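Here's a structure for you.
Note that one protein chain of the assembly has been removed; the remaining protein chains are unaltered in position.
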Amino acid sequence: MFAAAAIALLVTAALALARAALGPTVFDRLQAANTIGTCAMLLVAVMGFLNGRPEFLDLAIIYGLLNVIGMVAVLKFFRKGKLGEADE
Amino acid sequence: MNLALIIDLASWVCLLAGSFFCVVGGIGLLRMPDFYTRVHAASLTDTLGAGLILLGLLLQAGFTLVGAKLVMIGLLIFFASPTGSHALTRAALVRGIAPQLADPPEASSSKP
Partner (left out) sequence: MPGSWRTFSLFLFLLLFWWLLSGMPAPFLLAAGVGSALLVVWFARRLNIDDHEGHPVHLAWHALFFYWPWLLKEIAVSAWQVCRIVLDPKLPISPTLVRFKPSQITDVGLVIHANSITLTPGTISVEVSREEFLVHALTREGAAGVQAGGAMDRRVSALESWPRMFS
């Protein structure tokens, strides 16, 4: 059953990857990247259970944090052209 | 023993339903016509898909440290995913990407 969930997550990541390749605007690609990140985080968690090693969840937490911070950082970079300054 | 079977069954149902919503979100990401509607489809994966998969795993883990970490991941998605979506759509609107509307307000129409 874990394997079914893992396959479904891989399919979702593949669909998002197609959108990232097609996406006309940069924001479509970013949304696709965010979805891929969510899928990867869930996939890490599911794989931990599949292999009987739930310690993988720590990695999933870090992946989720990096996903959010990474997307906001890329957005800020697109708006400002640099990351160093305070917002607004 | 019987209870264990019921919990197993419930967790399988949750995992399958979560997988279903994840894939539907992915399909929506491909089918939707413009950026803003695609974000709606992706939020399906972020909320119910991720939530049900985590719930299924939580039923397998029970009241352990593993379960606590699953709850942490759930809370992280719960708080961070809407913030990310909002930042993305706001940046798109500031950039001047006009949404396709069903009934355009007054200016130029975009939807056939």
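Note that the chains are named A and B in the order they appear, and that numbering of residues resets to 1 at the start of each chain.
As a working rule, a contact is a pair of C-beta atoms (placed from the backbone, for glycine too) under 8 Å apart; a residue touches a chain by one contact, two chains touch by 3 or more.
Remember, predicted model here, so these are calculated numbers, not experimental data.
Remark: the absent chain touches shown chains B in the intact complex.
Against the chain not displayed here, chain B makes contact via residues 21, 24-25, 27-28, 31-34, 36-37, 39-41, 43-44, 47-48, 51, 65, 68-69, 72, 78-79, 81-83, 85-86, 89-90, 93, 99-103, 105.
One rule holds for everything that comes next: only the chains that are shown with their structure count from here on.
By the touch rule above, chain A contacts chain B in their complex via residues 1-2, 4-5, 7-9, 11-16, 18-19, 22, 25, 27-28, 30-32, 34-35, 38-39, 41-42, 45-46, 49, 54, 57-58, 60-61, 64-65, 68, 71-72, 75, 78-79.
Every residue of chain B that touches chain A in the complex is listed here, in rising order: 11-12, 15-16, 18-20, 22-23, 25-27, 29-30, 35, 38-39, 42, 45-46, 49-50, 53-54, 56-57, 60-61, 66, 69-70, 72-73, 76-77, 80-81, 83-84, 87-88, 91-92, 94-95, 97.
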